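Just dropping this structure here.
Only a single protein chain was left out; the remaining protein chains are all shown in position.
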Amino acid sequence: MELFTGLSFSVLCIQILVGLSKATILFIVASGLTLILGVLRIPNLAHGSLYMIGAFTTYSIATAFSQSSLGFWIALLLAPLIVALIGLIMEQGLFRFLYNRDHLMMLLFTFSFTLVFGDLVKLLWGSDYRSLAVPEIFQGSYSLLGMPFPRYNLFLLLLGPVFAAGLWFLTNRTILGKISRAAAVDREMVGAVGINVNRIYAAVFVLGCYLAGVGGALVAPTQNISQGMDHSIIIEIFLIVIIGGLGNVWGALLGAVIFGLTDAIGILVAPQFGIIFPYLAVITVLIFRPKGLLKSIW
Amino acid sequence: MISGVFGKKSLPLVVLFLVGLIFLPYAAPRFYIYLASVILVTGLLATSLNLVLGYGGLYQFHHAVFYGIGAYTTALMLTKTSLPTWVAFASAPVAAAFFGLLIGLICARLSSLHFGMLQISLGSLIWAIVYRWYDFTGGDDGIHGIPVPEAMSATTSSYYFILAITTLCLLLMFIIIKSPFGRILQALRDNPERCEAIGVNITRHRIIAMVIAALFAGAAGSLFVILEGSVFPELLSWTLSLEILIMCLLGGWFTFFGPMLGACLIISMRTFAGNYTEYWTLILGLMMMLTIFFLPKGVFGFINQLFSSKAPDLPLEESSHVAD
Amino acid sequence: MLEVKAINTYYGLSHILFDVSLSVHTGEIVCLLGRNGAGKSTTMKTIMGLTPPKQGEIVFKGDRVTGLPAYQICRRGVGFVPDDRRVFADLTVGENLEISARPRQGFDGWDKERVYNFFPALRALEGRRAGVLSGGEQQMLTIGRALITNPDLLLLDEPTEGLAPIIVEMLEEKILELKAGGLSVLLAEQNQNVALRLSDRAYIIDNGHIRYHGSIEDLRRDEAIRHKYLLV
Amino acid sequence: MLQIRSLRKSFDGFLAVKEANLSVNPGEVVAVIGPNGAGKTTLFNLVSGQIRPDAGSIRFKGEDICGLRPHQLCRKGMSRSFQIVKIFSRMSVFENVQTAVISRMKKTSNLFIPAHNIAVKETEAILEAMGLIDKRDSICGLLSHGDQKVLEMAISLGSDPQLLILDEPTAGMSGEETARAIDLMKHLSRQRGLTILFCEHDVELVFSFADRIMVMQQGSTITQGTPDQVRNDPQVKKAYLGSHD
Partner (left out) sequence: MKSTFKFFCLAAFVSCCLLAASSAFAAKTIKVGIVDTYSGPASTYTNDVRDAFALAVNKINAAGGIFGQQVEFVTRDSKFKVDLGLSAAKELVMREEVDILMGTINSALALALSDFAKQEKIPFLATFAKSAKITGEKGHRYVFSMNENTAMIGKAAAAGLAKLPYTTYWIAGDDYEYGHAVADGVWENLKKLKPEVRLLGQSWWKVGEPDFTPYITAMLAEEPDAVIIATGGRDCVPFLKAAQTTGFNKLVPFYMHTATEISTLKPLGLTAPEGVIGTANYHSYYPDTEENKAFVAEFEKAYDRTPAVGALYGYITAQFISKAYAKAGEVNTEKFIDALEGLSVDSPVGTVTMRAEDHQVMLPMFMGMTTKVEGKQFLVASEIITIPAEESMPSLDEIRKARQL
């Protein structure tokens, strides 16, 4: 097989950029998962479902405002909030009572949520595909190094660092972030200095869900909004979180970049076997660094 | 010896139940015989998972891989070679056990969630290979119309064959659980550190446990071929792995017959609820939530606790050092 | 100020505290003496609401606080310094204090600045991760962290344990300084020398039972009791 | 039997054990004392292979055992109990001890004989000796703390060790329980000729029972000697026993 035919510099660059823009969405969704995993210790399988709900809600809101050119932007603002609200209900209504349960039981519990959400989405939105137009200003593509590069991907590419910076600010510069870092390690002691840990947990859970919603809203214009979105993303983000180091937001970033890049470059190098590259990367990482690349809270 | 293993009280009940199952084909319509076969095969798979999950405390998240490997081995032997049929069936557990060893060697030194996730990635890799190797495995179409000998494939005869093998496997697993090895396995689940301190090689034991579990999963896989005459990549998918995990947890993962009960519950539910509503997964999800909320030890664990004066009411955190 | 009435605490199934009663009045340092494993830490945790008692009552400033979550007990004015320190290792010294700060309206309470003035050594360590501090520094941080919640009662669980004598001396001075500032202290100790120097009254706990209660002078005189329960 | 030279171990920059030296002769009962945080438990974890030392040497029966895993050390005849109870909480008392015996008999890979018939006599003998025989079938997660600590010791005995390492065997015990545990230890060392290395908070108990004592402070060995030598060591008096008199 001619592995490297036409693997020119410009193609490689574009492919890396595309991989990074894909990594952005993975990062946003995975960071939510890793926050919940790190602070609340819930391996939340329902995270994928929340992402799916985010995408469907975005679709509905954007369609409702379809006369306005701002439809997508309104949706991008509102849909994650709705998802966050669902998260709040989940946390306050159910998870709150289960914090000292076994991880496996939590896993199972969140899995039952994926079943319920899966069918609820079907009940609410039906089983047809939905597709949302890319917002007007990002339609079409730029020409970069002679290759087309979709404007929307550029938008995603820019959004990645924004979210990373936002999360950095949140975890390192705000009281909530500092408390949640402390609570991840020693929940009891956080309570003993007068902080209502339950409220912190709720806040972190809601934040995590919000991020899942943002991820869902952001992919809505690029792909089919359909049932099954939850299944396809959940394993990917779990692997990302694992190779990055459980509970470590920067690990999620690193993992997402590794995942996005191995995927995009794999396609270029060996298109026939593109799908196995990310898995190979994960296996390699876990064999050499079983606890993930960065420090894990667990 | 066996009566000693089973305990005097429960042996008659097991025999009674077995007799009931033996006479089932005389009483039930054909579909229920088939359904019972499905439950037995799936229950065997779930029980084999529980060997490492409930008794060994390992987060075996991708157990279906071994099931699929068993099924594919039998299918490939039957379709691509002219070896005798029994070789095809005998090689399934062997092949599965081999993969169990392979995956065990790679995973065994990791713990809890990391163990499970590495297993999922390795399993997904095997799945991907099966899914796309058209010439060998038939790709995503799978292999259908596998020439299972007539004497085995008819509903009733396949039921008896499955019943016999399942009973044998369950008996073997029961003996293993009651054996010194099984004792050490449970000790590993309860307290790996103490196990090391009394001279147990943890890694080796975990690998052996995975091999044994894979062996029985492989046997279940070959039974699936007898039952359905088809194999397809979904037999190795992680969603199936999760399903059997649920069976274990729902039925009760610290009990021997829990997974079998879990399989029975879930399969019956999806068969009969599926007739009335498209949304049976919703019902299943709600049912599971309720179970977890109110019966953290699973249905069987709950029954056990209700009726058995000896069942310890240990605090739940006890089981959480499985995790770390 | 604090009234503990016949509390019984269990860890899982093991019974740790048996009808423990004690009281702390405003402005005094009360010492809870006992050997390792006698139940001192459990008493502290029970008061703090971390291991709620199965029976008994805890009254703080006239309110019943039994069964309240830890954060509410803290907000009512109990500061907790655990024996194993438990600083938030991933956070810097400054952050440790920031998240614990609970400023009071209308009067001159503890803030970061005052903690740094109190423990000048901490000021230089502000940006350091708490996990890498030495034992003495961590102990100062835990006390600072408890102070910044502006407590009326401080629960000090073996503050001098495992520390170099010079640091122990410094901490003792600081504790007396706090007392002078009007703070009540419940001090758990196994080192009776520290206890005898600091406290006004003492309880001796052994195997989850309060075995002795009296003024510090009485205890100092009663060699037999000290020998029986404190083994020196 | 056991020689430790200049052992050192640090965690994340925190020096838990700085300079530990210790020697244990066959048949001796040796105690390690020191204030909390002196590094006793770390030292024991180093000896029993739970963690690897950064520097120094540990020799057991003349053989360098640095870096060996706990299960290998157990096979060499070293057995330990833990400060925080580590037992198989879902099993009965009998099964707990029996498991250790099974492991010692190297029958752990045996798949096809029922475990409950193995080594019944031997297990019962240990239970008898430890006074647990009437709790034979209780689920040990439900035992009292004192019984669990004794069970800890019994499990360690199941490995039939030459050197028994006990990490605070009486921590959290009541008065009578402590007395019982001490009697058991005396019994073990006298009747079975076991070498015992233990650490303990209860200084009086240590002085009454140990053949020799090692004193640790802040990760370093201060001194090692007979109870009398240690009692009169001025350094020990100052650092550990307090200097109020």
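Here the chain labels run A, B, C and D in written order, and each chain numbers its own residues starting at 1.
Just so it is clear, a contact is a pair of C-beta atoms (placed from the backbone, for glycine too) under 8 Å apart; a residue touches a chain by one contact, two chains touch by 3 or more.
Keep in mind that what you see is a predicted model, and the values were worked out from it rather than measured.
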{"item": "Among the chains presented, those that the missing one touches", "value": "A, B"}
{"item": "Contact set of chain B toward the excluded chain (per top definition)", "value": "7, 9-10, 13-14, 16-17, 20, 27-32, 34-36, 38, 131-132, 134, 139-142, 144-145, 153, 155, 228-230, 232-235, 240, 255-257, 260-261, 264-265, 268, 270-272, 274-275, 278, 281, 300, 303-304, 306-308, 310-311"}
{"item": "Touching residues (missing chain, whole complex) on chain A", "value": "2, 5-8, 11, 14-15, 18-19, 21-22, 118-119, 122, 127-131, 133-134, 139-141, 147-153, 219, 222-224, 226-229, 232-233, 263-264, 267-268, 271-272, 274-275"}
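By our rule, only the chains that are shown with their structure count from here on.
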{"item": "Chain B-chain C separation of Cα centroids, rounded to whole Å", "value": "53"}
{"item": "Gap in Å, rounded to a whole number, between the CA centres of chain D and chain A", "value": "49"}
{"item": "Centroid spacing, where centroids are CA-atom means, of chain A and chain C in whole angstrom", "value": "44"}
{"item": "Multi-partner residues of chain D (at least 2 other chains)", "value": "141-142"}
{"item": "Complex contact set, residues of chain C against chain A", "value": "48-50, 69-72, 74-75, 80, 82, 86, 88-91, 95-96, 98-100, 102, 145-146, 149"}
{"item": "Interfacial residue positions of chain D with respect to chain B in the complex", "value": "48-50, 69-71, 74-75, 79-80, 82, 86-91, 95, 98-100, 102-104, 107-118, 139, 141-142, 155-156, 158-159"}
{"item": "Residue numbers on chain B that touch chain D, as the complex places them", "value": "1, 4-5, 175-176, 178-184, 186-187, 190-191, 193-202, 205, 208, 212, 254, 310, 312, 314, 318"}
